[in-house]
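The structure appears right after this line, and notes come after that.
Of the protein chains in this complex, one is absent; all others appear in place.
Here is chain A:
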Amino acid sequence: MLTVLLLLWPVAAALLLHFFKGRAARIPALGAALVEFALAAYAAISFSADATGQFSLNLPWISSAGINFHVGMDGLSLSLVLLTAFLVPIILLSAFRRNFENESVFYALVLFMETGLVGVFTAQDAFLFYFFWEVALIPIYFLAGVWGGANRAKVTFKFFLYTIVGSLFMLAGFVYLYFQTGPTANGLSAHNSELLSFYNLNLPIATQVWLFWLIFAAFAVKMPIFPFHTWQPDTYTEAPAPATMLLSGIMLKMGIYGCLRWLLPVVPQGTAYWQNLVLILAIIGIIYGAIIAIRQQDVKRLIAYSSLSHVGLMIAGIFSFTEMGMQGASIQMLAHGVNVVGMFFIADAIERRTGTRQIDDLGGLTRQAPVLTVCFLVLLLGTVALPLTNGFVGEFLLLAGVYKYNAWMGAVAGITIILSAVYLLRMFQRVMLGPDSSFTATFTDLTGSELALLVPLIVLVFWIGLFPNTFLHLSKDSVLNILNEVVIR
């Protein structure tokens, strides 16, 4: 029941937001997002960390076709729901810094998207999952397309087309799987689309081999994995900062979560068949993203490529089929969400003050803005995966997992730590240190409210770094569960 509340509350709030115009919508929007966070936190407190689905609800949705509105949370779902509910208020707060046109619509779309995201993370029925998958896409398309930069129409069109084509392949895969299942318990329909009946199909390996690509297409585009990533840097750059945060902080995790929940256990042998190829693609993505990031001039674009590189490592961890790799991915999803949202916020804060994102135009911010420098440094070190920060736990587990599968792959993937230090510290050096430029001469430090927004993120950087078990134990049993489905069959 709690899951349904988590699903319905944001969309109800989004509808109610139409009664507020302009700035008046800020407080109600933020309040709604905080209520959602409180609900998620309550769910986390009353959650017992085992592999069972909790807070579930199963209602007939299209009873003649055996499709159910079945939602529920296990540890993995819960940690991502927590991430979503935690980041959305922060993203809304960051949006208050900018004066968008039609603010109330903007916030309503963000809340609407939250419903889609929570739905993706909690759906236990294939078609419900697909439904929420697209529900999350429509608002972000408008957020990026309406409020984005000059080139937005073209860029968001590409984004929309890529993701929708990918997800249509997934839908085709689900329809095929659906017709392999048995009848529903009540006998109304000859087939059903429950997650568990997909797990129990035991399809022949020849089928799994091609089915893998149908389902993986959607996730590969969403994450994105090399070579399906071409929409990503443009979209991240053109979208307004809050939309970029949504895309990179939460939406990207839909793809990784999808792999863990809807790909590996459904077509385990198909996944094993393509395991090496995906690992190689992921590792190419890691190196490719990092090398391109080194050459970037635009701060936002640099973070976009860095995100591409980090996602590659998470995919590699999952496809290593080890507990460490998967646990690493589940905690790195949280860590990456925290870090990348913080980084994009700081990039936006700099752009708002100076009017530029070009590294060459910036410099010497340390003197005018010591607080901002410290915040930036902490988030940056978290991204570089320095010990004691959140990035370290995740990347360590991920690399250990990949190493366990194949030492060479682990070694090549490990270069990411060096490369990310190179491009991030180089950016830090040129933006924060060095002589002032004409753009940065009158720079002001973070305001109190901006700092208030960054503090929870920074607390989490250290919290996950020092006490990773808070979150690792949440997802442990569900990850083991998934691993059992994959390895035993």
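Rule of thumb we're sticking to: a contact is a pair of C-beta atoms (placed from the backbone, for glycine too) under 8 Å apart; a residue touches a chain by one contact, two chains touch by 3 or more; residues count from 1.
Convention: contacts and distances are computed from a predicted model.
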*Unshown chain, UniProt name, "Sodium/pantothenate symporter", "NADH-quinone oxidoreductase subunit N", "histidine kinase" or "Aromatic ring-hydroxylating dioxygenase subunit alpha"?*
"NADH-quinone oxidoreductase subunit N"
*Using the definition of touch stated at the top, determine which of A:24, A:165, A:388 or A:407 touches the missing chain.*
A:165
*Decide which residue listed in A:9, A:55 or A:130 touches the omitted chain of the complex.*
A:130
*Write down which of A:41, A:153, A:206 or A:277 is the residue touching the left-out chain.*
A:153
*For chain A, the residues touching the chain missing from this view*: 60-65, 102, 127, 130-131, 133-135, 138, 142, 145-146, 152-153, 156-157, 160-161, 164-165, 168, 172, 175-176, 178-179
